[in-house]
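Just one protein chain is left out here, and the rest sit where they should.
Up next, subunit A:
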Amino acid sequence: MFLFWKSLNNFGKAIFLILFSILVIFLSEVRADFLLRNAIDTVSVPIAQLFHGVSRRVLEVGTFVGSIGSLNRENKLLESRVEILESQEARVEELTLENDQLRSQLSLKQKEGYTMLDARVVAREPAGVVRVVTIDRGEQDGITEKMPVVVSDGLLVGYVRDVYSKSARVSLILDPTVEVPSKLQQSRADGIVKGQELGQGLIMDLIPQGVEVARNNLVVTSGIGDIFPSGLLVGYVQAVYREPNAIFQKADILPAVDFDRLELVTVITGY
């Protein structure tokens, strides 16, 4: 093989590699590429995990070093803010109570009824176009396709798109190919939340025209369809678009999850 490779000129090598790539694409099309996929996946995921951990530490150190100069100024600022915060303590208690009430309304505590599996985000899509992340749990851990993925108390992240032996790819709800049947928590009106083109935000479509939609209304999953259970928090309404002659209205949604800081996620394996 090595001698064959050495005997080829540049053009021959290019043709050989291009033909090989096309063969792999065909194998992939008929899903016969699993051996190659799993082999590369098994080797590359632990390395990606290592790189992810190291790059996280490097960024943390970088952020810390960058902040040293402003620490003194921040200290003075913080001292003055302590006084303000003390006065706000009472209000925080009130908000905590309100928060608990909202959570119970959202049925987020139903997550005790779910079977869940924690996973770590180890990589992201290389081209950065499609909003997909790779997690370090796969078929061997009981992950199957179309399982919902959340963070913390039930904030919706996305769903499992592809599963390999030791890893899985998760499509984020920011991706325009993902549609989440949702409802407005206050008005109970249904709609569909999906990513805007190139993952630049979320939009809720198909909201009936007569429904009153206000800024900061909560959007939760409706449970329609076979992927997402009901009551998972999707985001908050940011802006509403009404047109007099349209049947439906649209709303910009601010996601509840910071997708750029995703590290630990939870896969709902049963509900």
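Worth a mention:
Note that a residue touches a chain if its C-beta (ideal position, glycine included) is under 8 Å from a C-beta of that chain, and two chains touch if they have at least 3 such contacts; residues count from 1.
Following the convention adopted for this analysis, contacts and distances are computed from a predicted model.
According to UniProt, the chain absent from the figure is "Rod shape-determining protein MreD", selected among "Rod shape-determining protein MreD", "ATP synthase subunit b", "ABC transporter permease" or "NnrS family protein". Among A:Ala14, A:Val61, A:Leu85 or A:Leu264, only A:Ala14 touches the chain that is left out of the view. Of the options A:Val65, A:Ala127 or A:Ile247, the residue whose C-beta touches the omitted chain is A:Ala127.
Per the touch definition above, the residue from A:Ser44, A:Ser187, A:Gln238 or A:Thr269 contacting the chain not shown is A:Ser44. Listed for subunit A, the residues touching the missing chain in the whole complex are 10-11, 13-14, 17-18, 20-29, 33, 36-37, 40-41, 44-45, 47-48, 51-52, 55-56, 58-59, 122-130, 132, 134, 161, 164, 167, 169, 176-177, 197-200, 259-260.
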